[in-house]
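Down below is the structure, laid out as structure tokens.
Only one protein chain is missing; all other protein chains are in place.
On to chain A.
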Amino acid sequence: MRALSRLLRLRNTSSTSRPSRCRHIRQYSSAVATARLNNSVDYSTTPLLNHTSQQCLSNPELPEHIRKSKTKRINLFQSVNEAMREALMTDERVLVFGEDVQFGGVFRCSLNLAEDFGTERVFNTPLSEQGLVGFAIGAASEGMRPIAEIQFADYVYPAFDQLINECSKVRYRAGSTGMHCGGVVVRMPTGGVGHGALYHSQSPESLFTHVPGLRVVIPRSPVQAKGLLLAAVACNDPVIFMEPKILYRAAVEQVPVDGYTLPLDKAEILKSGSDLTIISYGTPLYTCNAAIEAAEKDLGCSVELIDLRTIYPWDRETVLKSVKKTGRAIVVHESMTNAGVGAEVAATIQEGAFLSLEAPVKRVAGWACHTGLIFEKFIIPDVTRVYDAIKKTLDY
């Protein structure tokens, strides 16, 4: 089961970094020759990534001293690695563990950490998700800052009881004793990867956004991953940190070399617009961006794109302000529509921006089915579906 991951990585690389080959060799995530909208995302030119050091350092969310510092070009797994390295270096309470973490992790996120910080701080656990998450809660309850890894978000369910009945409730039930397990960060690769089928492509974030006491974070890029992961480690609330695994190698950008944090309660407006707001997070942001580029060209509209970043508690203010301005909204995510994050966002918009709405809030999300291997590209929202949603919402 876990051995699959190496396979996933290899395929992921070939289909994303060399899109030109797709026409000659049949790839799982290749584009159709006639496609105008559904082309592979070109991560080397997307405006969602910082291709120059200057772009990266102009980010006003970065602390002043970071904005004057150096950057380097790394991908998402390397930025997760950098964040954990920084956390291990600056805080002796930090532990990093999970299944196959010691040799570097099946996605290379913990590469070289065991060698540099010792196997007492970076180590393998037995193959038991409930065991290792329970272990993390106990260690945090006694003052450590554990970063636990679930190898795939699809395998988090054995630890569900520990996360929902324990992790999220420790502070509340402890009351004035002040005991808590803040400091727990549970990392997990999430989302579709083109050929992950039923158990290597799930996006279970909405199962956690229904739980008070947890924070759910999904970064879209290396810069975000590093800053948000370091903020998660520093945060005194337990954090579920979901890393879009298709971006591990695909998303490459300039990232500050030093450690920095990004806010855990703020959405980010990636592109401003005046006719429609698209709210999304993680991988679909790239899909949305491609759809917006095509729609703006074809339809002459102006679309605002918002990255939620923190899925719960989430930044309602930024979203409502945007929808009040544009009057139209679409929510996009990979997991299925019913009771997904989109349901919460759409309901909140309906409550908070009712008088501004000029069209129903549209949800573009996974269908009510499992991710059958050969059907993935029909199930996970693609550029065409987002493009069509923009068109329909504007035409309403």
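Annotations for the structure displayed:
As a convention for this text, contacts are C-beta pairs under 8 Å (C-beta built on N, C-alpha and C of every residue); 3 or more make two chains touch, one makes a residue touch a chain; residues count from 1.
The rule is simple: contacts and distances are computed from a predicted model.
The listed choices are "Trafficking protein particle complex subunit", "2-oxoisovalerate dehydrogenase subunit alpha", "Origin recognition complex subunit 4" or "Mitochondrial ribonuclease P catalytic subunit"; the UniProt protein name belonging to the chain that is not shown reads "2-oxoisovalerate dehydrogenase subunit alpha".
Summary of contacts with the chain left out: across A:56, A:153 or A:170, the touching residue is A:170.
Contact with the chain that does not appear here is found for just one residue of A:62, A:109 or A:137, A:137.
Residues 3, 85, 88-92, 95, 100, 102-103, 112, 114-121, 123-126, 128, 130-144, 146, 158, 161-162, 165-166, 169-180, 182, 212-213, 215, 235-237, 265, 313, 316-317 are the ones on chain A that touch the missing chain.
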